[in-house]
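To start, the structure under review is shown below, and the notes come after it.
Here the complex is missing a single protein chain, while all its other protein chains stay put.
Our next item is subunit A:
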């Protein structure tokens, strides 16, 4: 599924957080958006997912203008997101968190008597999504008891369980490091091709391991888009953003 962004703009007061952003994310592609803190990455995701309305511009999903659609409508059209700050239902079990996402697209939720916990089809689909996120062994733990890394995996499992064709991932690796991060990257890699993904991430190793193309966002503007290697060597990008990182890494 193709996602196009045309001349998207958003201001908070005098501050332009999204400044005439245009992007085309090809079907099956992993398109990474990188940029320094405060570049407007999360605000961009919020506009793509429908959480925030842009001041101008359009969001087009598979040729259909979805700019005015609600968040819930977009999810039903196959556009799902994960959150940078984990958003789960803390009092629900891991399985219930994910089964609810399955329920949202399977049948009516205006059913008042049958026990939802006994719906095998929901639980099975939820377990599949949990397996893909590597969390199926924790299915019956209450979400608030999970570790940070497990929370990140639950966040991914919930997004997958909505049955997306385009997945917006807002820093899925935030606060995750070492082997856990490697395993997470491997899981995202396994999803590659099946889903179109927009990936916001600070972990450059992960970005260059996963992304087909990279766009660099600085002060709300896309200053470069291209293959990871091309972007990495772009002098403008190095000056604005990557330079300092690579220097500090070296």
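Criterion: a residue touches a chain if its C-beta (ideal position, glycine included) is under 8 Å from a C-beta of that chain, and two chains touch if they have at least 3 such contacts; residues count from 1.
The rule is simple: contacts and distances are computed from a predicted model.
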| item | value |
| --- | --- |
| Absent chain [UniProt protein name; select from "Thioredoxin", "Sulfur relay protein TusB", "ABC transporter permease" or "Protein-methionine-sulfoxide reductase catalytic subunit MsrP"] | "ABC transporter permease" |
| Candidate in contact with the missing chain, chosen from A:18, A:49, A:196 or A:225 | A:49 |
| Contacting the left-out chain in the complete assembly, out of A:41, A:81, A:153 or A:213 | A:81 |
| Candidates A:89, A:174 or A:191 - the one touching the absent chain | A:89 |
| Residue ranges of subunit A at the interface with the undisplayed chain | 49, 51, 70-72, 75-76, 80-81, 83, 87-93, 95-96, 100-101, 103-105, 107-117, 119-120, 123-124, 127, 139-140, 142, 158, 161-162 |
